[in-house]
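A single protein chain has been omitted from the complex, and every remaining protein chain is retained in its original position.
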Amino acid sequence: MAAIADVSQAGQAAPGPARPGSRRRSFPAWRWLILLAAGAYFLIPLYAAFRFAGFAAFGQIFSQVGFSDALILSVKLAVVTTLITLALMLPTTIYVHLRLPRLRPLLESITILPIVIPPVVLILGVLQVSPAQLKASPYLLGLEYVILAMPFAYRSLDAGLRALDLRTLVDASNSLGARWITTLWRVIMPNLRSGLLSATVLTVALVLGEFTMASLDQYQTFPVWIVAFDQTSGPVSVAASLFALLVTWVFLLAIAAIGGRAGRGGASQVTLFTVTRQDRGDSR
Amino acid sequence: MTQATAPAGAPAPVTEPAARPGRRGLAAVLRGARDLAGLVPFTAYVVLGLLLPMVAIGIGAFQNPDTGGFTLGNIRAATHGIYLHSFAISIELSVVSAIVPGILGLLIAYAIFTARRGAVLRRMVITASGVFANFGGVPLAFLFIATIGTTGIATGWLKDLGFDPYSHGFTLYDLTGVMIVYLYFQIPLMVLVILPALEGLRPAWREAAENMGARTWQYWRYVGGPVLLPAFLGCLMLLFGSAFSAYATAEALTSGTIPLTSIEIGSFLNGNVLAGQENVGKAIGLGMVLIIAVLMVLYVFLQRRAARWLR
Partner (left out) sequence: MTTNASASQVTEAQPPRTAGQDGAAVELRAVSRSFGAVRALDGLSLEIAPGELVALLGPSGCGKTTALRIVAGFEAADSGSVTVSGRDVLHVPAAKRDMGMVFQSYSLFPNMSALDNVGFGLRMRKQGGAERKRRAGELLDLVGLGGHARHYPHQLSGGQQQRVALARALAIEPQVLLLDEPLSALDAKVRLQLREMIRSVQQRLGTTTLFVTHDQEEALSMADRVGVMRDGRLEQVAVPGELYANPATAFVAEFVGTMNRIPAGLLTPTQVRPIGGAGQDAAARAQADTGDVLVRPEELQIAVRPGGNGIVTDRTFLGAVTRVSVLLSGDVTVKVDQPTTAAAEMTPGTSVEVSLPDTPVLVAERQ
């Protein structure tokens, strides 16, 4: 690998202002050791899972009892959750950015709450207060998933909006005679593409992988099915897990790719907790 | 009203539509209320979906399930005996699952941060971390079962090499096993969160320290370490919260055999509950929320400190 060859030219620095590491001659070895060890820890289980399941199991996934029902349920919930989340969070975030910028910290704090409250506790409370008709429907889960998705959706949208000069765009659009809906549809949303995508993918990933609330609410979504099915066939369960993983990965890599193309951020926008720093232009 | 002749140097007062003070105040208040009205859908949803359940838990924690009257019995049960034991175990698990991945994550982040062909490696690791951090729960548990479970592949490799971990007392299905599995999503989480903090360490500091005669360890001891500390501690809070709330992974792995707080709450919903103790789960839940809330407050405080220096 070119990177390993570089290690020998200890004094070589990267073009431009030197970054601290670009001149560190000290101990390149330990760095590779750590990364290799980490790589092993993360990749071996994947390989092991493949070996354990065997190719046959993958084919069998789709024919198992309950698979399609569980998957369809999960997908339905994902769609419902995503729609409600976006319908709720997009206008709200835009509204706060435009009209109530001083409430942004408050909104940030509120959207942190679902993180503070463990899903297991949340479902406990939800089942306590929900009317019976709602409890009889799996869509109760969908409604609660919106709450779980809120932190991620808000942050994705917020980050996307912060990169725009929203006020100016809206004023320009209004001054040219556009109505609100038009502004939203033609001006704001196209510029928010990566934020919307992030929010969507995170929500979908969350719903497809959510086990705790679904199992305790006693609905067999896909993850719940996987665990239940383990009793019948271990390899198929493992294969199904890998399948679920693969799907999530494809989604997340999609954000990274699209988000990265749209500018800075990429995968790091996927995270929830980043220390936001001011623009580093003043360090010039 | 503007003055016809203003004294030299004094700016002319800004013209304003004449309005009586009271009217102006009311208009402002109405406008403010109208602005806030835009937040109604969101607020309503949060109240119904989040606040209401939490209030229910808060109330239920103090409620006698049979009579509906106020009682501290639930709290008492939650803080004694087996439930206290599970709190202890959960906290122990979370502390270890915060510190170990914390340090490992920091090392990994530092390793890619100082790499020369930085851009590509960093991008790869960030993407991978983003993916792995969202891992967890069921698939993860099964992955590890397939790896170092009793019939796991890696277990098989070790056995071929002559070493059978299971006969030496190791098992995936106890607390240690859970800790090992938790590393899988805790480490990437740490990497993602500490990386921006590392990037906040300005190269000028390192060079200035060197210029002053400091060696590497002196730089870290006097400058790098202290500056990074608030961010690092904040991340540990985060990791703790993440491990503490985790349910799915432990459940899928151990089927409830380890006394963990989150799993215990689950068992209340599954009906495995003694008569008269129906509301103890809520008390436990309340306790969980309180613990995490305290940590989050600490986290916010530490982050603000970190942001001040790492700007």
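Lettered A and B in written order, each chain numbered from 1.
Everything below uses one rule, namely that contacts are C-beta pairs under 8 Å (C-beta built on N, C-alpha and C of every residue); 3 or more make two chains touch, one makes a residue touch a chain.
Not measured: the values here are computed from a predicted model.
Colleague: Out of B:Asp35, B:Asp174, B:Glu210 or B:Glu278, which residue would touch the omitted chain in the full complex?
Modeller: The missing chain is touched by B:Glu210.
Colleague: Taking the full complex into account, find the residue in B:Gly32, B:Gly81 or B:Pro226 that is in contact with the omitted chain.
Modeller: B:Pro226
Colleague: Which residues does subunit B use to touch the chain missing from this display?
Modeller: 202, 204-205, 207-215, 218, 222-223, 226-227, 308-311
Rule of thumb we're sticking to: only the chains that are shown with their structure count from here on.
Colleague: For subunit A and subunit B, let me know how many angstrom lie between their CA-based centres, rounded off.
Modeller: Subunit A and subunit B have C-alpha centres separated by 15 Å.
Colleague: Inside the complex, what are the residues of subunit B that reach subunit A?
Modeller: 35-36, 38-39, 41-42, 45-46, 49-50, 52-57, 60, 104, 107-108, 111-118, 120-121, 123, 125-140, 142-147, 151-154, 183-184, 187, 189, 192-193, 195-197, 199-203, 206-207, 216, 231, 235, 238, 241, 244-245, 247-248, 251-252, 262, 265-266, 268-270, 281-282, 285, 288-289, 292-293, 296, 303, 306-307, 310-311
Colleague: Looking at the complex, which residues from subunit A come into contact with subunit B?
Modeller: Counting only subunit A, the residues touching subunit B are 2-3, 6-7, 12, 14, 17-22, 24, 26, 30-32, 34-35, 38, 41-42, 44-49, 51-53, 88-89, 91-92, 95-96, 99-100, 103, 110, 112-129, 143-144, 146-147, 150, 205, 209-212, 215-216, 223, 226-227, 230, 234, 237-238, 241-242, 244-245, 248-249, 252-253, 256, 260, 266-268, 270-271, 273-278, 283.
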